[in-house]
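The complex is shown incomplete by one protein chain, all other protein chains being positioned as in the whole.
Going by the order they are written in, the chains are A and B; count residues from 1 in each one.
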Amino acid sequence: MRTDALFIGIEIDDEAAKDTALAAKLEEVCPVDIYAQAADGTAQIVAVNVDECVLCRLCLDASPDGAVRVLKLYEDGAEL
Amino acid sequence: MSILIDKSTTFIVQGITGREAVNLTRECLDFGSKIVGGVTPGRKGREVHGVPVFDTVAQVVEHNGGAVPDGSVVTVPPAFTKDAVFEALEAGIGLVVIVTERIPRRDVAQMVELADLRGARIIGPNCLGLIVPGVAKMGGIGGPAKDAAKAYGPGRVGVMSRSGGMTTEISSTLTAAGLGVSTAISIGGDAIIGSAYAELMPLFEADEQTEAIVIYTEPGGRMEAQLSEWVAEHDSRLPIVAFMAGRFMDSEEMKGMSFGHAGTIVEGKEDTAAQKIERLQAAGIQVVERIDEIPDAVKARLHEGAA
Partner (left out) sequence: MRFYEYEAREIVKRAGIPVTDYGFTADAGEAGQIAERIGGSTVIKSQVLTGGRMKAGGVKFADTPGEAEAHAADILKLEINGHAARGVLVDPRAQVKQEYYAGVVWDGTAKKPLILFSDMGGIDIEQVAEEHPDHVGRAHVPTLLPVSDFHAKQAIAGAGVTGRQMQRLIPIVSRLAQLFQTDDMTLAEINPLAELEDGSFVALDAHMEMEKEAEGRQRELLRALGIADDEERDGHEPSTFESAVSAIDAADHRGVIQGKDTGFHGDLGLVIGAGGGSLTLTDAVQSVGGSPANYSEIGGNPSVAKACGLAKAVLQKDGVEKIAVMMSIVSNTRVDIVARGVIKACIELGKDPAETISVFRIPGAWEEEGFKILRRYGVEHFDRSVSMHEAAQRAVDKIQGTTAP
């Protein structure tokens, strides 16, 4: 799944989003609450918070390579 | 040299586990400061960026083999600040930097009174601390080490400012002009502060590295009058250049309002920007209209002194 706000885009690999342990981890590490764990345990993107991303990389560090992508839309979608 | 702190100065951070304190600790360590412990009640045994955390100041002293740290940065909520400062002063700490804002004046007055009794000095409250470029910083002044290094180059000018952010803006301007900074102190934006300009002047006067002083000031209070009196009474070798912000507050419509810092409220005639400028100028202190005029004004005064 992918959610684009004005400045930041977040993409979670569809398979990775089903990983409930990863979903819990993402919700925990993000300082601006971009990720939430849905009732069924899967990872969700909280659209209103996406532009609050502080580029801290904590979500990238917490997930396997390629599972999560943070895109700077103001830089032609450059990956963080 | 520098004033108040140097490369060997040791200090602690009270309230070290708070969000801002964690950042400040990282920044100071990266800049080369010696933080020998942190205190947050109930958090003994933790570490913040490698700094051991204790429940009491006495435990820090014990941990350091009985050596009392030179200073403390206090960044705890306003309701607990007085107690934290009393603890530091009673442990024998000689320099206390109070970052916390919104502390009632009665508490500030009590902290200052105890510091006087113990022969200690307070900087702040409502300040960002102080920095000796290239050597050490105590507090969040200048931000992360690399940003602080960019704005603060070592040099000849002592800076004192009632605004933390403007300390950096002015120092950056002095650095860009090749003058550099000897020691810069964010003295705090409250109506009552531990160390006003006049109380820091003797230290700068005794510091060989400092050749001139720049102050940033605002409406409210009479610490500029106090500085003018100090200058008149002492044959200071240091030329002073002042920048006064908040001139717009002199307008009749702004009367009784406070802008920027708690201490800016204009309560009497003497508090206005216009009155303060007049008083500073009468004492031979040059008052500039723009921040970007400061370096040339300092250079001109230094040149006069050398001639």
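The criterion applied here is as follows: a residue touches a chain if its C-beta (ideal position, glycine included) is under 8 Å from a C-beta of that chain, and two chains touch if they have at least 3 such contacts.
Treat the numbers as computed from the prediction; the structure is a model and nothing was measured.
Here one chain is not drawn; of B:1, B:67 or B:109, the residue touching it is B:109. Here the missing chain is touched by one residue of B:76, B:120, B:179 or B:223, and it is B:223.
From the set B:32, B:92 or B:165, the residue in touch with the chain omitted from the display is B:165, counting the whole complex. Among B:48, B:245 or B:287, only B:245 touches the chain left out of the display. Contacts to the hidden chain, counted on subunit B, fall at residues 23, 78-79, 102-106, 108-110, 112-114, 117, 140-144, 147-148, 151, 161-166, 168-169, 172-173, 176, 189, 191-192, 196, 216, 218, 221-223, 226, 243, 245-249, 251, 253-254, 256-257, 259-264, 268-269, 289-292. Where subunit A meets the chain that is not shown, the touching residues are 6-7, 32, 51-52, 54-55, 72, 74-75.
As a convention for this text, only the chains that are shown with their structure count from here on.
A straight line joining the Cα centres of subunit A and subunit B is 41 Å long.
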